[in-house]
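My questions will all concern the structure given below.
Of the protein chains in this complex, all but one are displayed in their positions.
Now for chain A:
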Amino acid sequence: MMSVWSRRPHFLHLGLFTAAYVLGCGFAQALAIVPGTGISIWPPSGLFMATLILASRHSWPWWVLGGCLAELFSNALWFHNPLSVALLIYTGNVLEAVAGAWLVTWACRRPFRLETLQEVLTLVVLGAGIAPVASATVGSATLAWFGMQTFAAAWPLFWLGDATGVLIVAPLALAVLQNCGGRTQLSAARWMEACVLGLIFLGVAALSLSGHLPSAYIVMPPLLWAAVRFEFKGAAVALTLLALITVVFTISGTSQFVGDPEFQKQMQFALQLFLAISAFSVLTVAAVSRQHQQALLTLRDSERELSQLVDMVPSHVWRLTPDGEPTFFNKRMIDFLGLDVADLDKRGMSRLEAVIETIHPDEAIGFGDALRRSLATGENFALRYRLRRADGVYHWMSSRAEPMRDQNGRIVQWYGLCHDIDDQMHAEEALRRSERELQQLVDALPVHVWSWTPDGKLAYVNKRSLEELGLSGANFEGSTMVAQKLVHPEDAPEVLRTSANCLKAGDAFMMRYRRRCKDGSYRWMEGRCEPLRDQDGTIVHWYQVSIDIDDQMHAEEALRRSERQLQQMIDAVPVRIWSVRPTGGPIYFNKRYQDHFRAVIPNFDALGEPRIETLLQELIHPEDASEVQCTLRNCFDTGGGSAMRFRWREKDGAYRWAECRVEPRRDQDGVIAEWYGVSLDIDHEVRAQEALRERERELSLLVEMVPSHLWRVSPEGETTFANKHMADYFGLDVEDKPRMEAVFNTMFHPDEVDEVWDVFARCLRTGEPFSMTYRLRRHDGVYRWMSGRAEPMRDESGRIVQWFGLCHDIDNQVRAEEALRRASERLARATQAASLAELSASIGHEVNQPLAAIVANSQACHRWLSAEPPNVERAKITAERITRDANSAADVVSRIRALFRQTTNAKSSENINRVISEVCRLMADEIAAKDIRVETNLEPDLPPVALDCVQVQQVLVNLIRNGIEAMEAVVEGARALQIRSSRDDLHAIRVEVRDTGTGFKDADRVFEPFFTTKQHGMGMGLAICRSIIESHGGSLWTANDEARGATVAFTLPLATNGGSATMS
């Protein structure tokens, strides 16, 4: 029930249906001209059936209900039948409508459009013919039952009325119901035609039905016209109009079908028959017309499609006459060539020649020949050639043509198809090239490429492989044998076994083995073999590649060796190395580290993989452990390297300083791959550094505290350092540059300032060491004597880097020296007095000697005279000797007197050369007596000397006499005495007396007062000479000559420059 309710039709449609049904009933009543015979035409049957045909079967109860209401309403209005009769008759009508609708839709399937002849016939036969049987039977039986009519009389009319109703109304209803949504627009011409037709139809119908024309059937031509031209809609409208006109005339009584009452029954039958025949004819014609129109339309469509197909097919389609003249090109071909068949005529040549002209010159002749041969023989034509496109570019085309023959086998036409294979040709060319390149590649590859069939037969060997194995390509079996023989005997069984297994199992093969080369040496090869499988997984082919990996194998071996060496090195280097992965993987420690752990940490091995924290606690000094741990964590967090110093424990429990450097190793992407750490024992270094720092501190302290000025100057002369002592002396701050400049500008005593700066500037310029004595101004304004020295420090290239200077206070020393000098002068005077005593002793000795001889001789003389008899002779001799000795003693005295006679004389400025010349003149006799030659070599223009002339003459006389006496013993050679004077240096002159005698035998003692080597010397000469010279401020010394003889030389200071040359 719910489904019936839910599928209810639109109530507006239901209402309209009911209203139309009522109208239909009214129309039937109007045509019921024969009383008691019921109706002559029953339009509701057509309406009902058409509605059910179009409505869904589930909604049929609603339409039945609507129809029932309409019929009962009509019965009450017009028919006045008892209710039971009305219901039974309606039941018959329902049966008829349901049966008709069901049969029609069963026969024609939905949707039922009433467009084909089959549908029209189905409606006529099943809907109008068979279905009314039900209503006629039920209705007639009802009438008969109630005694209103006989069954036999009622049935035909009933059937015919219903059938006519169906024939007339059902098409109209179908047309109206189906087209109520969309309006078909008619052209103006069609509207005109419709109007003209309508007028003609109305006129003819009016004339014929009103009896002015002999037969009602004259109305048929306009009816058929409407059916032919306007098909079902025209037919339906015309039939409806016909029915209405008939009704009008029937009601008015002017109809042909109104006549005598006895004929009324027949007349009604005739009317029904007229309407039925008209309707049947018109519908049939409309259907045929419709079908014809449809066929025409279909044909046109198909022709258009075919034409489109020919034009749209992506190939050139063309047609030739049997003698080869082109008669058709499809659109693509026209577009391609840029000309149509008709355009070919304009060239002044045959069409075929014009076509050949568009073909590439290389293929044009071949094309013409092939086509003419095909035309002549009737063979199919097939050729590839290049065809010129409209823009002049040639495209490769594949063209085929076949002849069409008539029943007699005569060729009627040639049809050709030609498609663009330019891309394909290029692709094929590229493929061939790529194949050739691939072949070259395979041959050029420095590998051996072999391929095998699935059953293990050799299918391909590349060129290189053949060449290197020394094989010919033909004998593949031989290749296999040779290849097997070439494998190193040690590897061969394994290679054979593995390859056999792989072939059997279909697994990939990969092996490394040694293979003999042409030169007999074995090289490592890597052979790989893999199967190629098709979609089903079946092996199609085996491909094998053998690569020479000898270098790689050796490299790997070298790598392993180098790795081992590296490991040994890491274990051997005297540092401790560790590494750890950033993910916190196991820590690696080199052997030294592990030994260290074992030595320091008890049961270290039991720890397994110790955590860093544990090791830190165990190893590192408690004061350093936390910082080390913190630094390490910081490194791992930030990814930066670090270096830490800490103390670690050694096995004896003592702590030593160590340094650990941590660096990450990063991969190409910059991600940290590993952490490395190196720990070094730097205990010595740290302690040395400490000692060094201590020393530096001490040294710095020393520099600061040394009681001298220490300073440093750049090569340009800028003071870069001054020690504390210096700063304190000047009362300045070393950092205070301007003040320092001011101090430095005024620090020297005005007497020396220019000289000091000059010397210092010269030293800076030349690099020679600086050394000067000068006075420096102290901060309190007091000048103190200083001894300043500076030396340059040079780099490897000898360039001066810095000057270091030292300046110490010698003020006290200078003053002490001054005091000393004064004391010394006093001492000299005291010494002079002391040497007088010594001199007197010397004089005593000189006199005692002859006195002793005199005493002895006089005693002897006395004895000689006292003897018995007196020896007068001896006494005389002795007395003579006494006289001689006494004279000698007197000489001594007189010489001593001469020596000291003028000691008090003042010194005068004298020319030394003049003094020498005078002495030589005085001694000329003595010299001549000894047969000695004197040579004087005096430098002219010598400055005068302040001297005591007599004393210096005594010295010269003494020296000349010494020389003469020294040469007395010399027999051979010239006895020459040489006297020279010269400028000694700036401040002195020099005099030399040189003899050619025996020289000094004991040079150290010649100045001792009583030392003498002379027979008659008294050992005083040189001592006195020296004291005289020294009293003049000069010096006297002796020297032996290389060859022979001796030199005595003395210097005398110049008279003009009495003071010291130095400032001190």
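Note that in this section a residue touches a chain if its C-beta (ideal position, glycine included) is under 8 Å from a C-beta of that chain, and two chains touch if they have at least 3 such contacts; residues count from 1.
Going forward, contacts and distances are computed from a predicted model.
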When you check the chain that is not on display against UniProt, which of "Methylmalonyl-CoA mutase", "Sulfate ABC transporter ATPase", "Cytochrome c" or "Response regulator" does it turn out to be?
"Response regulator"
Given the contact definition stated above, which residue among A:Trp864, A:Phe1000 or A:Phe1050 touches the chain not shown here?
A:Trp864
Kindly state which of the options A:Gln29, A:Asn848 or A:Asn937 is in contact with the chain not pictured.
A:Asn848
Going by the contact rule already stated, which one of A:Asn330, A:Thr878 or A:Asn911 would touch the omitted chain in the full complex?
A:Thr878
Touching residues of chain A against the unshown chain: what are they?
841, 844-845, 848-860, 863-864, 867, 871, 874, 877-878, 881, 884-885, 888, 1010, 1012-1013, 1015
